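The complex appears here minus one protein chain, its other protein chains still in place.
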Amino acid sequence: MQYFIQRHPLNYDGSQLQSLFTYKNFGLMGDSVLVFRGSCTVEQNEMVDMEDVVAQDWIHSEDMLHFIVEHFDMDLEKTIVRQRLLIATIKEELEVRGVTTLRRSGDDLYAGDKKLSVSIATLSPVSTLVHCGLNISNHNTPIPTIGLTNLNIDDVFQFGESVAEHYCAEVLSMRLARCKVRGVS
Amino acid sequence: MQYFIQRHPLNYDGSQLQSLFTYKNFGLMGDSVLVFRGSCTVEQNEMVDMEDVVAQDWIHSEDMLHFIVEHFDMDLEKTIVRQRLLIATIKEELEVRGVTTLRRSGDDLYAGDKKLSVSIATLSPVSTLVHCGLNISNHNTPIPTIGLTNLNIDDVFQFGESVAEHYCAEVLSMRLARCKVRGVS
Amino acid sequence: MQYFIQRHPLNYDGSQLQSLFTYKNFGLMGDSVLVFRGSCTVEQNEMVDMEDVVAQDWIHSEDMLHFIVEHFDMDLEKTIVRQRLLIATIKEELEVRGVTTLRRSGDDLYAGDKKLSVSIATLSPVSTLVHCGLNISNHNTPIPTIGLTNLNIDDVFQFGESVAEHYCAEVLSMRLARCKVRGVS
Amino acid sequence: MQYFIQRHPLNYDGSQLQSLFTYKNFGLMGDSVLVFRGSCTVEQNEMVDMEDVVAQDWIHSEDMLHFIVEHFDMDLEKTIVRQRLLIATIKEELEVRGVTTLRRSGDDLYAGDKKLSVSIATLSPVSTLVHCGLNISNHNTPIPTIGLTNLNIDDVFQFGESVAEHYCAEVLSMRLARCKVRGVS
Amino acid sequence: MQYFIQRHPLNYDGSQLQSLFTYKNFGLMGDSVLVFRGSCTVEQNEMVDMEDVVAQDWIHSEDMLHFIVEHFDMDLEKTIVRQRLLIATIKEELEVRGVTTLRRSGDDLYAGDKKLSVSIATLSPVSTLVHCGLNISNHNTPIPTIGLTNLNIDDVFQFGESVAEHYCAEVLSMRLARCKVRGVS
Partner (left out) sequence: MQYFIQRHPLNYDGSQLQSLFTYKNFGLMGDSVLVFRGSCTVEQNEMVDMEDVVAQDWIHSEDMLHFIVEHFDMDLEKTIVRQRLLIATIKEELEVRGVTTLRRSGDDLYAGDKKLSVSIATLSPVSTLVHCGLNISNHNTPIPTIGLTNLNIDDVFQFGESVAEHYCAEVLSMRLARCKVRGVS
């Protein structure tokens, strides 16, 4: 499992949540995390979460730190558990940086009633995928939000790299943890 | 997914980490969390983690809050991801109670260099299982530890129930999250 | 597992056999059975069964009781076994109503050489799906058929609800049956 | 998928429900159905259904027609669905012989409140297994039962062969049904 | 598992690598191998291997012996192992015919630095698929190649049938090998 930090701006419109995006654009073969920065605007027809479509919710943020995770197995529920762990990891990395006021609720992070994150997990024909976006700015969002800037995270790429690094290390450690236990009756 | 709080003392010696333990003793059928309190002493021949066996580590705690989780699917790696999420959930429930100094490292929780928890996940012939024990007392442990008492968690069953309740709710929410997304290309 | 009885007429043309149809239209999240009534006309390009396409068969019925079942796992063979059980359940519910002359042949129900049902199971990108339609009327069908009306089933929705209720209960009971046995050698 | 009719008497005590029993004793390699006749007495320590163990139920019948089914995949829930279909098939084969008074309830068959069958499905280290026993005699059973003799099934091996033949044919037809459909969106 | 030898010329342009191609065109239901002969030209937009797309490689051969293998399970890694075994089988069948100079490198066959084969494995919505093409002629290929003609294989259909026959027999023997072992501790 590898990660790539794309430092050139890249806006997220939903089309990045497709299989092999990280491989085709940044050359990482196999399970991967891609980190980039840009706005986030997902139109209804690109939305993956049918709950949002049914509720006619829409997603917009001027400036976000994005993570795209791809796992080349086909168990969506498993990748949803991994997604929750990614969110917990983001929260933990913020704690290391002194931010201890966040609360995780499923795949969302909140400071009080202000939302820091959006996230979705889904299946492609060859893999499972997660998108997670963290507001950098909290301007002009359709619901009350908080951004990494409000949390005094100034070097967002450095922060993103810490998250990606820890997530990749944890995926590896979980794979090995599976290989050192005997079964029980 | 259901949980059961066993309030009568029950010491953990490793033999509780077997399939259908919660069903046979407490009647819960299906995925479950069992919470109980007692000492923790696991002899080498009951150890499941071969890394500990190879290292000749042993596990002892005078008084622990125990969680036994059983999932009736056979993907151990998936249950290890769930185990990590359980550990993150324990940390989050402690944060709600004002304990903000803990750090998660894989399936361990630490306050500084003092260990709060032990945990293992494994396979039975019909299910996957997790044990997690949290020190209540930190007396007489073979390595530096911290206990829930040191963290001012006095009602350990109430705390254990919060963890179990949140974990069960999250397992359900993850199952449903799998059922509301369209695939992508 | 839940079911929904849609009492407003809804004609089946094959496009209803798609992932999340029941969720998007009727709000049921997770494994589900949808019951509705309407004509059934599936053109060649909507057909899912390539055997019918190759044979240039076509499907038409003026008035059918329809079941759409969605299971959010990806094992098509398993859903085909469930489909056969659904057909057996339909037969059994008819027996409760005094119809003891039917014969099940795979996923078809017959009275003598007259066909009562059509059925297909397939995969979507996120789930497996079953359609089963039971003739209500047997007028103007391309092959000899029998309808629920001929079998004196007058309240087709009540009948459909019994089938859906029993199927959902059986899926639950099978899930639990998996969680109460020890393994053998 | 093959079946074997063992015409020499063989009493069932639970130890026959083990992996490769049919291969080791009767030479059938791969998915199989074994049919034999004999008494059925399963002691508590051989019981596989923990619900019966917890309830201290025991199983006894003087003379039964036994089916042991082995499928060499490891999805117990899938084999439980197959088990229900096997029970439905037994009922259908009895219908062909004029017995139209039976009712299936999960993996049990009843005539009124008299039980015809016992059945269990479980996992071995290399396969999944089903046992189903049908009372031939209804004498001296611990609960009210009915036997094949009461239903005027005199040639029980011929009947058993019909069941095995239909079950094997249906497993094959389900495997092929999986191979002739296109996916949907 | 069955095979079909299509003796009428059929050019490969990538569109043959789709689910149910062999069933729809040649009537084989279930796991299958199709053997045919024709040119091979795959344009960028039909390419399945993103590594080739990224490298802007293209595939062209005037005359090839083609194999299309379809397995109706969804584990792509497993089908990739089978693909490697197919390539080993092709090499072994050539050895029987006196060609002992070939070297297998993953899913490629070489004589010295001249390439004999192209191959790819992928997922469809209902199956996994392999294409393997062996040059018959080595004229006008974009890289140095060798053809079956250079290896003195004159009856390419007879050769193709041997490969298909051995592959099908080996798939069956592997399925049975899975059904005759006990588990170990």
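Brief remarks on what is shown
We just call them A, B, C, D and E in the order they show up, numbering each chain from 1.
Basically, contacts are C-beta pairs under 8 Å (C-beta built on N, C-alpha and C of every residue); 3 or more make two chains touch, one makes a residue touch a chain.
For clarity, every value in this text was computed on a predicted model and none was experimentally measured.
The chain not shown here is in contact, across the full complex, with A, B, D, E. Of the listed positions E:9, E:106 or E:142, the one in contact with the omitted chain in the full complex is E:106. When the omitted chain is restored, the residue from B:17, B:65, B:109 or B:123 that touches it is B:123. Note that of E:6, E:19 or E:39, the residue touching the chain absent from this view is E:19. By the touch rule set out above, chain A reaches the unshown chain at residues 19-20, 23, 29-31, 72, 124-127, 175-176, 178-183. Within the complete assembly, residues 17-19, 48-51, 75-78, 80-82, 84-85, 88, 92, 95, 100, 103-104, 106-107, 120-125, 129, 170, 173-175, 177-178, 180-185 of chain E touch the chain that is not shown. In the full complex, chain B contacts the hidden chain through residues 50-51, 53-54, 74, 76, 122-123, 125.
As a convention for this text, only the chains that are shown with their structure count from here on.
Path length between chain A and chain D in the touching-chain graph (shortest route): 2.
Of all chains in the assembly, those touching chain B and also chain D are C. For the pair chain A and chain E, the CA-based superposition corresponds to a rotation of 120 degrees in steps of 5. A comparison of the B-C and C-E interfaces places the larger number of contacting C-beta pairs at B-C.
Distance from the centre of chain E peaks at B, each centre being the average of the chain's Cα atoms. Rounded to whole angstrom, the centroid-to-centroid distance between chain D and chain E, based on C-alpha atoms, equals 42 Å. Centroids built from CA atoms put chain D at 26 Å from chain C. Of all residues in chain C, those that touch two or more other chains are 19-20, 23, 29, 50-51, 74, 76, 122-126, 175, 178, 180-183.
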